[in-house]
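Input: one structure, supplied below.
Of the protein chains in this complex, one is absent; all others appear in place.
Order of writing sets the labels: A and B. Residues in every chain begin at 1.
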Amino acid sequence: MDQLAIIFARVLQAIPTLIGIVIVTFLLTRALPGDPAAYFAGASATPESIAEIRAKLGLDQPLPVQFLKYVQDLGSGNLGQSVSTGQPVATELLKRLPASLELTLTALLLSVAVAIPLGVLAAVRQDSWIDQLCRFVVTAGVSLPTFFTGLLLVYVFYFLLGVAPAPLGRLDLMHITPPQVTGFLVFDSLIAREWSTAWSALKQLLLPSITLALFTLAPIARMTRAAMLQALSSEYLRTARAAGLSRGRVLMVYAFRNALLPVVTTLGMVFSFTLGANVLVEKVFAWPGIGSFAIEALVVSDYAAVQGFVLSMAVLFVLLNLVIDTLYTLIDPRVQVDG
Amino acid sequence: MTDTVMNPSMAAAASRSSSWSRGFAHFRYVMTSNPVTFLAFVMLAAMIAVAVFGPSLVPHDPLATAADKALKPPTWQHWFGTDQLGRDVFSRVVVATRLDLLISVSAVALSFVCGALMGACAGYWGGWFDKLSGRLLDTIMAFPLFVLAMGIVAAAGNTIQNIVIATAIINLPFYARVARAEVSIRRNAGYVQAARLSGNSELRILIMKILPNTLPPMMVQLSLNMGWAILNAAGLSFIGLGVRPPTAEWGIMVAEGANYIVSGEWWLALFPGAALMLAVFTFNLLGDGLRDLVDPQRRT
Partner (left out) sequence: MSTPLHNPPLLAVRDLCVEFATRKGPVTAVRSVNLQVAKGETLGIVGESGSGKSVTSYAVMRILDRAGRIVSGGIEFGGMQLHDAPEDMMSDLRGREISMIFQNPRAALNPIRTVGKQIEDVLIRHAQATHDQAKAKAIEALEKVRIRDAARRYHAYPFELSGGMCQRVVIAIALACKPQLLIADEPTTGLDVTTQKAVMELVRELTRSEGMSTLLITHDLGLAGEYCDRIVVMEKGEVVEQQDTAKLFTFPAHPYTRRLIRSTPHAAATIRDLLPDDLRLPLPSAMTVSSEPLLEVSNLVKEFDPPGGLLQRLKKRTPYRAVAGISFSVARGESVGLVGESGCGKSTTSAMVMRLLDATAGSIRFKGQELTAVSAAAFARSPLRRELQMVFQDPHESLNPRATAAQSIADPLIRLEGMSNGAEIRARVEALATQVGLQHELLDRLPHQLSGGQKARVGIARAISTKPELLILDEPTAALDVSVQAVVLNLLADLKAEFGMSYLFVSHDLEVVRLLCDRVIVMRAGCIVEEGQAARVLSAPQADYTRELLAAIPRPAHLPGHAAPVVEAVRA
């Protein structure tokens, strides 16, 4: 019961954050220099047509009124109209969301599967080769520009070695998209029993998710190693050793579970970086997700699209953080409800 | 209880000059005790030298195009090859050092000063300022940071100044958080209470006693952040924000080179990318060394 109360409190705490996000997104587009009306009107617009568009967009109203209209629109799911595609922004984003999610989740899974064992082993076998490897991976990993790694991987594995497919998106030219069930192409093709489509989708997914995974590997491995080291040198671990508990138990139950706490906390920051790096990876691999949508929108100054992108990424991030917080509450009994 | 008789003014003079020589001796000690730190400092010095003197020493004009020499692989005349417009990649990479360093150093300096001040005041005095700044920081951190930078630059206009400001804003919370935590730990430490008893005003205590002691952890943060700021700025240019062609900047050079890597012309993207990596790597290595330099407890 207590834990439910804490989780509920966290959900409540997310509300002012959401309000803050809405305000900031609004301010970004209205209060800063730059004239959206001019963007929408186009390069060859006359002052009268600009003024007409301004009135149509409601930009001649005072700011608080504009804000209210903005919130109203949001409430009804209206994120504006995309200039480049002519579709509502919300539709475009929803259409492209599964692609980004598939990429991000695969990458996170990969990096956690590698980083956590690496960090644990590095801490347990200090100064061994695996520890040196971990430290190297961490320092190199935080120095790598994601877009550069992606390009390098493409060059080596596609151009030089020929093992990877061309970075042209989610499926190669020979296959068609399977009927949509989850939006994740690999699952959808498996469900539709189109094996070669599934294989193609998987191959296309490999390089981009590895690129993204390399980026998130470093902070997770670093935090796991540091947290394990701290747990291993703690006083309660000394008690466990002095009580003769088996090595496995000491490592897993007494050290690792305690070390997970700061790692879970770090995941929040890692998600932040991932959602940002996602944009870069999507550009390199021509991945049709919301990141590449935003980049295209930026190029043509499609205002509503960029704004919608920022807003939806932020909301996604808040939700992810809520999940992490809930996870943390369930693991750590010391968490209390506080204002 | 020994009584060492020493001329007071001599002692004062001795302690003054010795603090300089002590400082230098400590610098030498840090450099020699950890080879990694030494390497990092050498690389930093090299980078700064390239940024300062590079543009005047490059063999070719970074902006000069030559259609007949386009897309040539590395040769003795063009160490890093030429790009799609025939420009010398080596000269461009060298010249870009100055721009990239300038962007990141200004962004980091801006966010460090503002963030540290904000965090220190919030940590020391608490109250409404703490709550307000906390909310502000939370709102910034509620966005995936790179995405926020994209939004800011898109809204404010596609210029280099706005890249600096956007990078500064998204880096602010890190410094503010660290500063706030470090200051509030020390707020009621023994020596701080003693300083109050010695008649120091609260402001004086914060600036003269607490802040210098928070420098070591901040130094590590600073260095890591420099690396991240460089990556951020390059990422923004990669997607077309901030820097416009034909300006030479590492991120935009990689973006331009990306189109050619699938057809095998690797040198356009590799060299600027490698330079980027090296710069970030240097700053990451630097972190621990800087902390050792600044931390009095490392002195023997």
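The definition used in the following text is that contacts are C-beta pairs under 8 Å (C-beta built on N, C-alpha and C of every residue); 3 or more make two chains touch, one makes a residue touch a chain.
Nothing here was measured: the structure is a model prediction, and the numbers come from that model.
Visitor: In the complete assembly, which of B:89, B:107, B:154 or B:195 touches the absent chain?
Guide: For the chain that is not drawn, the touching residue is B:195.
Visitor: Go through subunit A and note every residue touching the omitted chain.
Guide: Missing-chain contacts on subunit A: residues 9, 126, 234-236, 238-247, 249, 253-254, 257-258, 261, 331-334, 336-339.
Visitor: Determine and list the subunit B residues touching the chain excluded from the picture.
Guide: Within subunit B, the residues that touch the unshown chain are 1-4, 6, 8-9, 11-12, 15, 18, 189-191, 193-202, 209, 212-213, 296-297, 299-300.
One rule holds in what follows: only the chains that are shown with their structure count from here on.
Visitor: List the residues on subunit A that touch subunit B in their complex, please.
Guide: 16-17, 20-21, 23-25, 28-29, 32-34, 139-140, 142-148, 151-152, 154-155, 158-159, 166-167, 271-277, 279-280, 283-284, 294-295, 298-299, 303, 306-307, 309-310, 313-314, 317-318
Visitor: Quick check: in the complex, which residue numbers of subunit B touch subunit A?
Guide: 135, 138-139, 141-148, 150-152, 154-157, 224, 227-228, 231, 234-235, 238-241, 251, 254-255, 257-258, 261-264, 266, 269-270, 273, 276-277, 280-281, 284-285
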